[in-house]
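I'd like to ask you about the structure that follows.
All protein chains of the complex are present and in place, except for one that has been dropped.
Chain nomenclature is as follows: A and B, assigned in order of appearance, with residue numbering initiated at 1 for each chain independently.
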Amino acid sequence: MPLLSVESQLPWLAELAGAPLPNRREEAWRFTDLAPLRDLEPTLLPVVDPLGGVPLPKGVSRLDPAEWAPLLDASLVATGSEAAWPVGLNRAADPQVLALRVTGEADPLELAWDAGSAKGLAALRVLLVLEPGSSLDVLQVVNSSGANCTSLITEVLLAENARLNLGVLALGHGMASLLAHVAVKQEPGSALSCTTATAGWGLVRLEPRVMQSAGSAQTRLRGLQMVDGQQLADTHSFMSFGGPAGELDQVHKVVANGSGRSVFNGAVKVPQAAQQTNASQLSRSLLLSDRARVDTKPELEIVADDVKCAHGATVSQLQANELFYLQSRGIGADQAAHLLLRGYCDEVLRELPAMASAWHPLARLLGDGA
Amino acid sequence: MIRSDAPVLLEINDLCARVEDQPILKGVNLTIRSGEIHAVMGRNGSGKSTLSKVLAGHPAYTVTAGSVLYRGENLLELAPEQRARTGLFLGFQYPVEIAGVNNLEFLRVATNARRTEQGLDELDTFAFEDLVRERLGVVQMDPAFLERGLNEGFSGGEKKRNEILQMALLEPLVAILDETDSGLDIDALRIVAGGVNQLAGPDNATLLVTHYQRLLDLITPDYVHVMAAGRILRTGGKDLALELERDGYDWVDQELARLGAEPAEVG
Partner (left out) sequence: MSTAATVGDLVSQPYKYGFVTDIQTEKIAKGLSEDVVRLISAKKEEPSFLLDFRLKAYQQWLKMEEPDWAALGHPKIDYQEIIYYAAPKQKDKKASLDEVDPKLLETFEKLGIPLSEQKRLSNVAVDAVFDSVSIATTYKEKLAEHGVIFCSISEAVKEHAVLVERYLGTVVPTSDNYFAALNSAVFSDGSFVFIPKGVECPMELSTYFRINSADTGQFERTLIVAEEGASVSYLEGCTAPMFDTNQLHAAVVELVTLDDASIKYSTVQNWYAGDENGVGGIYNFVTKRGQCRGARSKISWTQVETGSAITWKYPSCVLQGADSVGEFYSVALTNHRQQADTGTKMIHLGPRTRSTIVSKGISAGHSSNSYRGLVQMGTKAIGAKNYSQCDSMLIGDRAAANTYPYIRSQQPDASVEHEASTCRISADQLFYLQSRGIGFEEAVSMMVSGFCRDVFNQLPMEFAAEADKLLALKLEGSVG
């Protein structure tokens, strides 16, 4: 890599973000090198309508700027995300805000972005405001096939008893980067299910951050990240309980192949006010190549005695006894491995909102025609 | 065995109790003399387990009115462990699991606490092992269970047998067995019933909480009580249980309505 390009490109993103790129000496970036961003063309890409011209579904309406302006940033503040570098970058790029209000039982919504093969930075920002008792299934599909970086912030305000099923399906390209930040503020009685699946990106940094402002809400997080080739995928999740009786059910899965690198950091904070919290976090990583690397770091901080908190982490190959069971039924080793891998991934993918099936995520992730 | 001149072991008068702000027991009256076997039946949620736990001194329940005399003394002012040491035993409907606490060691500490109260010598580990092995016979339990954590990973039926083993070791004066029959297989039911019969004698008394006649076929009660809405609604002999088996609890609602009380809360 010519040194010159490094020097000429670096300042653009840093200057745009108003802050130098995160350094690997910072704990939150210890395993993640933003080197691929250095080659980024200093261009802001125009963003096409994520609705693809389709009218908004029933129960979903646009908020006008006067309505959304006071609501913007609220979930970022609640989840302590304001200072994060990817957030700063996105704000600095000043993307148009797609701000939507959800009332009652809304019909499913699909938002799709494809940076294509254009070079440069595409910044997107979505604000979802769910009114009390409303419910919505929303699928965000993010694609890219070129040397670009997609910066996506999704902010969600879940009012009392609102229910959101949020899916993020992000299929990229070896030259492409994705910086995705999801900040959710949940009021009591609300339920969030957030499922993310990423594959194919040269670099992904995914930051799901959830705050139950007064506890008594349900949060379900599912993540699948696949790396191959020289790819790097990093999920830094954060969950905090601002009051009692909150629930978290988190499963994060990794498939690491080729010379891929996978990073998972899962923070869960249960302060004194959060008695009767029930939180579980499971991180499962499949390491399929001896050139790949997996880093996993759960972080549990608990200051309340009447809580149930459990977490687990495993890193291994496919289970030998499961493989053997299939083989003993006459299935060849390769096919058995493939079947197990499918099952492993499908456990997360099938939790994406229903309309995700039209994108055939399993087939595309595993690169087979099935 | 009923003897009207037998000493009263337990005398419950107008007992009322609540959990948090919810009143559950609403005036229970019951007298138990030594040598007697009582059965308490009643719909789910009628307050049977609550009565049992109040008698054992569970801290979640607050007694709001009434009294309980145990051998003529105020039971309610005794700490739970003191009740146990003086011979009141509760076989729990849902025995808890305590991981890491060795079952054998637990049994020994409990037995010695009871023995000390009775003015007997504490048993050392060897003497105690002998005693346990003998008592294991009462419930026909595999000694392997002694080496495990207290109820840790025990099946439902195994936990119940462990409860009876504790009863066999502690030799209580009043044994309250809360649905000790549920979760037992057919052989185990016979074994447990045999154990209870073997331990029942003229100087102690048993209070069985049960839903099923099949236990009462094996352990013949002297009295059968029906609980409803936190009180004892009817008392009879062993035939009352057969009547319930045949007719169910429909009559309870009419009876309660007649008494002007609110209907039983179904849990």
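Assume a contact is a pair of C-beta atoms (placed from the backbone, for glycine too) under 8 Å apart; a residue touches a chain by one contact, two chains touch by 3 or more.
Computed from a predicted structure; not experimentally measured.
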item	value
Full-complex contact with the absent chain, from A:Leu63, A:Leu121, A:Ala170 or A:Ala292	A:Ala292
Touching residue (missing chain; options B:Val19, B:Ala113, B:Leu218 or B:Leu256)	B:Ala113
Residues of subunit B (touch criterion as defined above) contacting the omitted chain	56-60, 79-85, 90, 92, 95-96, 98-102, 106, 109-110, 113-114, 117, 149-150, 166, 170
Contact set of subunit A toward the excluded chain (per top definition)	27, 272, 275, 285, 287-290, 292-317
